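The structure that follows is given in the form of structure tokens.
Left out: one protein chain. Kept in place: all the others.
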Amino acid sequence: MQRELMERIRALMDKGVADQVLAWKRGEFFYDTEPAILTKDELGEMVYDSFCGPNLSKYLIKEMPKIENKILALIKPCDSYSLNQLITEHRIDRDKVYVIGVGCKGKIDVDKIRAKGVSGITGVDENGDKITVHTLYGDTTLDRKDVLLGKCLFCKGKEHRIADETVGESEDTSEGSDRFEMVKKLEQMTPDERFSFWRKELSKCIRCNACRNVCPACSCVKCVFDNPNTGVQNKAAANEFEENLFHIIRAYHVAGRCTDCGECSRVCPQGIPLHLLNRKFISDINELYGTYQAGECAGQRHPLIDYTQEDSEPSIVHERGNNG
Amino acid sequence: MQKIGVFVCWCGSNIAATVDVKAVANAMRSEPGVVYSTDYQYMCSENGQNLIKDAIRDYKLDGVVVCSCSPRMHEATFRKTALSAGLNPYMVEIANIREQCSWIHKDMEEGTQKAMVLARAAIAKVKKNAPLTAGTTPVTKRALVIGGGIAGIQTALDVADAGYEVDIVEKSPTIGGRMAQLDKTFPTLDCSACILTPKMVEANQHENIHLITYAELENVSGFVGNFTARIKKKARYVDETKCTGCGICTEKCPSRKGLNAFNMGLNTRGAVYIPFAQAIPNVAVIDTENCLHFKTGKCGICQKNCSAGAINFEQKEEILERKYGAIIVATGFRPIDASAFDEYAYTQSKDVVTSLELERLMNAAGPTGGVLLRPSDGEHPKEIVFIQCVGSRCSKDAAKGKEYCSKICCMYTAKHAMLIREKYPDTNVHVFYIDVRTPGKNFDEFYRRAAEQYGVDYIKGMVGKVSVEGKKLHVQGSDLISNEQVHIDADLVVLATAIEPDPTARSIGTMLTASMDTNDFFTEAHPKLRPVESPTAGIFLSGVCQGPKDIPETVAQAGAAASKVIGLLSKKELVGNPCVAHANELLCNGCSQCEKVCPYGAITYEDKEVRGPEFRGTKRIAVVNEAICQGCGACTVTCPSTAMDLKGFSNNQIMEEVDAICR
Partner (left out) sequence: MPMNQEWKPKIVAFCCNWCSYAGADLAGSSRLSYPADVKIIRIPCSCRLNPLFILRAFQRGADGVILCGCHPGDCHYSTGNYYARRRMTALFGMLSYLGIDSRRTRVEWVSAAEGAKFAETMNDFAKTIYALGENVKLEDLRCKEN
């Protein structure tokens, strides 16, 4: 797949479609991949394997002013939602991107391999439903589905919502489970239980900003948390507003625009289930205003910048909610 | 460091009785940034204002906080005060310690504490205020009157006489409204048509007035001085420019099924009709529901008989788009549907009629030619019972009816009773009433004449039930004065039904963003001081659309509304509201979310070269048209980067208020 993809990119570059490609390259370890803008000469650095989890769409924003012709972008089916959303928000100029929809059969979470007691990992080979993990202490075979990224278990499907062409096959890796299951479980708890749940989770936060930096919806020219004039920035310890409410404000700011790509939780070094905040908004929006998937196509108007005269009153929160 | 002055008003004893104003002024003196703090009996008085002006000059104040009544009352006053002392008027904030404090709290300690918090919040806000300058916009010198009844006609005439163009949009085929349906008017008993029709003619002939009849308002956009209205002119199927109003078509029309709305449905008319003899414009109209041509494709007798060739079955509705500087609402009223009050047998007997129906039964141009006859059998009624307050003054919890007094019923019933007794002395007239309300010039004299000279039998009490018994209507009521049950076998029962705003008022109110009360009457900008203006700038109220009124009051209000309109249209330009949205181009993502929620289309996007620490180059950014922006702030909340902010109510200002209150 990687070779096929690389050949296709080279062919497109030879034809003059674009001079650069937004792709993945290897990071420090074999299971680390990171976004990279590569020219034809640098194409050898490109990788595409089961560790290419990062959603690349956001990285196009910065490139926009620099692009004169077009840029090639490798977009997985789930990433295509984010790309559409960014096109909707005029952050990415569709005409400047040649979208190569890359096939995806689910990406692997190295932490899940480790969690199975496998250490000293040196490489991974895949054969269909199984993977062979090479370690310093020998090989181990695991079921592929057991080590997929959390977000792949809620795969949105194998279809690219936007692409100029596609390379490779995709597979829907969702296991038919309800992505709102955990949201519902939390809703069933008493307020105090919910509060302790979040307090426990959010107290792990080290404010590394990884969630913000990776989030395709968090792409403001200048983030409110970096702007002393917004009143939310943490100027000194005296102002704990930012510290207390960072994740909640962030979730609210992306509400309606979040495609549920799951990157926030994937990158969190502390393992905070941040996607559960976004999914709460998505779940409420779906229930109250009709099912809505951000980024399904470009040009959508999301439910929080829309209304109907018959919308339910905010008291519905109390009527539906559990106050113990 | 800023220099803030705090001015605590006593409002006589209105504030000082429950708020220790001196303590508030003292406490504020130690607030950071406050360099001057004082109290005074009446801050809005000339002396009070001078106190503020002197302090601004003496202490070189760059912010003023007035702790007084609601900003809706005197914010403008104190802004002018600041301006005259050389301080930008938007550097003034009001702490509302009267309506929100002294008037609702009885405990001095509690009131004082709250006043201090409110003052601190205002100080916190004013520190984040910025000087603002209002922009100006031109005024379209043309007015739109919605409704062609006496209110609309009078307003239009007055505005037109001052030299401005006026369009009257009337939904029915003729102007004239309810007054045209009336027989005589109280308390002078002069003929309604005789005083109204000359005004209708005058409006029609006025060079500055343009009648757009049989038309409805579709949409209104814009703002004071610069409204754009889309008006749908329905198809009459009669060419207005050709029709001479000869009426031959109306006589020849074979269809006789249409109910005559002008006669309150008491008789029928042709499918092509002229509403009444003095209709203006005197042009026929085809009612397609009853027209044989429209129903079957045959007929066409009217077309064959029209020598002017005015009948045009192909006519289409037309959309007019016009610009206006001011809009006057004169949508009037209708009587409520009496069938909800079936204890009075309205739906069971033709001889139970509403007062407006009686008006037509007594009118010389009405269905009976002015002879009072029972609708059921055409006989003269000998016993007539009037029932007052049908649907008016109902209790809040009642399943039907209005809480308000319809105001005109007492007087028109006295009129009806008097006219009947005069014309038919052999007829007995009984009036059941709760109270007789006659506050108007010569009104009580008029009522007493009915009761004393004309022998009208006024019974204080309500009717419990009217039942149909053969040809008679058995009325069962109570007489509260003699404390006994009254039984009358009546020939005719007249219901003084409540009046309610015309049903089109609600949608018009929504189009104009003009506020209405729970009864769908338009709300005035101030119940006492600005009774003819809507709170929405550029929208004026004329007649019953604002609340129940009789004719002289309506005419007076129509004239008052006209004078306000003239005042507006005579201005060269309007000074806008500087509290508008503004996008910080360095922060703007260009994401277009704000544009989607703007109700005025005030936001557009342009590619602009920006040079900031985060971004250098050409960027898509939002631009607010300050003349169109009304300052609601919808965009500011939609903006994820807080690039969009609202002047006068900025994120920082409100955050500071929150902090001060929660301190």
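Here are a few things to note about the model shown:
For reference, chains read A and B in written order, and residue numbers begin at 1 within each chain.
Throughout what follows, a residue touches a chain if its C-beta (ideal position, glycine included) is under 8 Å from a C-beta of that chain, and two chains touch if they have at least 3 such contacts.
Model, not experiment: these values are computed from the prediction.
From the options B:T140, B:T185, B:N290 or B:Q630, the residue with contact to the chain not on display is B:Q630.
Of the candidate positions A:N127, A:S177, A:S203 or A:T291, contact with the unshown chain belongs to A:S203.
When the whole complex is considered, the residue among B:A277, B:I319 or B:V658 that touches the unshown chain is B:V658. The missing chain, though absent from the display, is touched by one residue of B:K53, B:K80 or B:H105; that residue is B:H105.
The missing chain lies against subunit A, touching residues 183, 186-187, 191-200, 202-207, 231-232, 240-241, 243-245, 248-249, 251-252, 255, 277, 280-281, 284-285, 288-289, 303-309, 311-318, 321, 323.
For subunit B, the residues in touch with the chain missing from this view are 70-73, 96, 98-101, 103-107, 110-111, 113-114, 117-118, 121, 509-510, 513, 515-518, 523, 535-536, 579, 597, 599-600, 630-634, 636-638, 646, 649, 651, 654-655, 657-659, 661-663.
Criterion: only the chains that are shown with their structure count from here on.
Put simply, the C-alpha centre of subunit A and that of subunit B have 53 angstrom between them. Residues 65, 89-91, 219-224, 227, 229-231, 253-254, 301, 304-306 of subunit A touch subunit B in their complex. Chain contact summary for the complex, subunit B toward subunit A: residues 586-593, 596-597, 605, 614-615, 617-620, 638, 640-643, 651-652, 655-656.
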